[in-house]
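All protein chains but one are shown in place.
In order of appearance the chains are A and B, and numbering begins at 1 in each one.
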Amino acid sequence: MTEASETRRRPSGEETKVQGEPISYSKYVLVWLGLIALTCTTAVVAGINLAALTLVVALLIAVTKASMVVNIFMHVKFEDKIFKVFLGIAGFTIFVIFTLTFMDVFFRR
Amino acid sequence: MADVAISPHGVAVHSYLENTGKRRGILAWILSTDHKRIGILYMISIFTFFIVGVILGLLMRLEMLVPGPAGKIFNAQEYNALFTLHGVIMIFLFVIPGIPATLGNFFLPIQIGAKDVAFPRLNLLSWYLYVTGGIVVLLSLFRNGLPDTGWTFYVPYSIRSGTDVTMAVFGVFILGFSSILTGLNFITTIHRLRAPGMGFFKMPLFVWALYATAWVQVIATPVLAITLLLIIIERLFSVGIFDPSKGGDPVLYQHMFWVYSHPAVYIMILPPMGVVSEIVTTFSHRSIFGYKMVAMSSLAIAFIGYLVWGHHMFVAGETQPAQFAFSLLTFLVAIPSGIKVFNWVATMYKGSIDPQPPFLYLMAFIILFSIGGLTGLVLGSLATDVHLTGTYFVVGHFHYIIFGGGVFIFFGALHYWLPKMFGRMYNKKVANWALGILFVGFNALYFPMLLLGYEGMPRRYFTYLPEYETLQHISMVGSWILVLGLIMMLWNLLHGIFKGERCGNNPWGGTTLEWRISSPPPPENFEEIPIITHEPYYHPEAVN
Partner (left out) sequence: MSEIAGTIEETEDHAKHLHRDEKGAKMGMWLFLLTELLLFTGLFLMYSVYRYLNTADFHRAGLETHPLFGTVNTMVLLTSSLTMVLSIAAIQRGRKWLSVGFLSSTILLGLAFLVIKLFEWSLEIEEGLFPGSQILLSKPNGEILFFGLYYTMTGLHGLHVLAGMIVLIFMLVFILRNKITKDDYIKLENAGLYWHLVDIIWIFLFPLFYLIN
């Protein structure tokens, strides 16, 4: 995977990205350390009784870990905008599905 | 000159229909990764299943000859199997693959100036999955019998039914995969393989429609996949997720099922709407009115379509806030649909109308789709829905919209594009007569259903009260007239393919890219990839 790339214009008018330098091994290891640290944090927090907050904190940590994997390991941060749009479409759909289903479930009984 | 194409290897081939290599006969087709051949493979298999579905429909109508229960041809169990299989075949094996897999496969690459789709081998795999899925569904007939659950497979009955729900549902699961891969292929193709100069806003509207549809296929179908998988898991392992006695929630099943199945109806209607834009411009000899609006409305329909699924569940036990939300959102989807209809009509205004068969199908579509759409509004409105849901009114509604709207345009599209695909013209007079008969039969078959539902007859019942007998009889006769029209239409088209008079590259005066190449097209579509300089539907001679 490579760092942010620059845009060049082809004769046909089509834009194309030119790859920059590959990401260093150590950068990846740093991200991994962050992920491990977050995992430890979430395990420890689970032992503390925060009632309803425990779930929120756990999910927030999970989302943080996931976005680190998506952006760095899966390289989305450095990719063309279209990939972010694709991911956004999926994310929005998931949000809609949860929201509207809970519009029903939340008001039960 | 235009009729003879030279392939890149210097071999003179006339068209993609000819075999020029080692493989002969059927192998040259079922191992081909040429999008045009795959489109035709799909056409053959889809119409085979369509005919089975039609026969099932005929049998269901015949069953309604007498109110019963005495004198019935099929018993309750058999009738349940009939409407289940009819639904599964028509939806998953006919309309959903429908236009995208057949005409989309054939014309998408050509309309954007490409030589094939992004992933040709994946395309062939999609077809294999389609055929496999269809076979697996039918296999359920031979184990514990066809499912009797309805194509919606509602729990808990689908978990408890002694019929072979597992096999049928697994077949649908495989079909879902086929649909997903086609969608994935089309999205990538549209993003990556457009000819130089063809920005997104220079694409034909058919391509926009396929694009929006492909997104629905990719995002919605997996939710169906997991729902079906869970039915199988529940039946095999009794984990309890759909078993009320273990805390399972049947309404949750319905949510998950309709999260896919509502967007699915947009898979069914968006491609036909794309075709309408093609037909209306060609036969009005004018450019489309409001190109950008029509293009964006396809995306808007796909988007809003995700927000309305709960309108299938108004009486299933949804809580009030959800009912209100879904009813309100349902009315929203009429807006982009309305935009399309207005723009189509505006396109025809002051156009030079050429009432060829495809255009006449368009006329039929406008009437039938309007009836379907209006009855949809009646159902979308919570207060009226509670009386009409679960009745024949719903059956009438969706047949008007899916069959009268979507499938009639599928037929129209065949009349539009088959001459391009095979280079021969069918008999237009016969085509018009067939359409007339189809139209009469269709309305005789389905309008009574709207009335029956209004008068309270429930759907999926194999017996009925004597007061409904007259309407049922009209409907039954309608089905025969409809089938007569179908036979006439299909025979005419088939005859045209093999024995019709040769037509040139552009019998209709169309302006999109497919009309520039030979009929039938050469194997690689274009000798040279065209360079696009203006918008589609460019009619320099048009009166503005």
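Operating definition for what follows: a residue touches a chain if its C-beta (ideal position, glycine included) is under 8 Å from a C-beta of that chain, and two chains touch if they have at least 3 such contacts.
Note that the structure is predicted; figures quoted are calculated from it, not measured.
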Q. Who does the absent chain touch among those shown?
A. A, B
Q. In the complete assembly, which of B:Gln77, B:Thr188, B:Thr319 or B:Ser352 touches the absent chain?
A. B:Thr188
**Q.** Touch list for chain B against the chain that is not drawn
**A.** 7-9, 11, 13, 16, 18-23, 28-29, 31-34, 37, 115-116, 118-122, 180, 183-185, 187-188, 191-193, 218-223, 225-227, 229-230, 233, 237-241, 246-249, 252, 255-256, 259, 523-524
**Q.** For chain A, residues in touch with the removed chain
**A.** 1-2, 22-25, 28-29, 31-32, 35-36, 39, 42-43, 46, 54-55, 58-59, 61-62, 65-66, 69-70, 73-74, 79-80, 82-83, 86-87, 89-90, 93-94, 97-98, 101-102, 105-106, 108
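Note that in this section only the chains that are shown with their structure count from here on.
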Q.
Can you compute the centre-to-centre distance for chain A and chain B, using the mean CA position of each chain? Integer Å is fine.
A. 36
Q. Inside the complex, what are the residues of chain B that reach chain A?
A. 191, 196-197, 215, 219, 223, 251-252, 255, 259, 306-307, 309-310, 318-322, 325-326
Q: In the complex, go through chain A and note every residue touching chain B.
A: 12-14, 82, 89-90, 93, 96-97, 100-101, 103-108
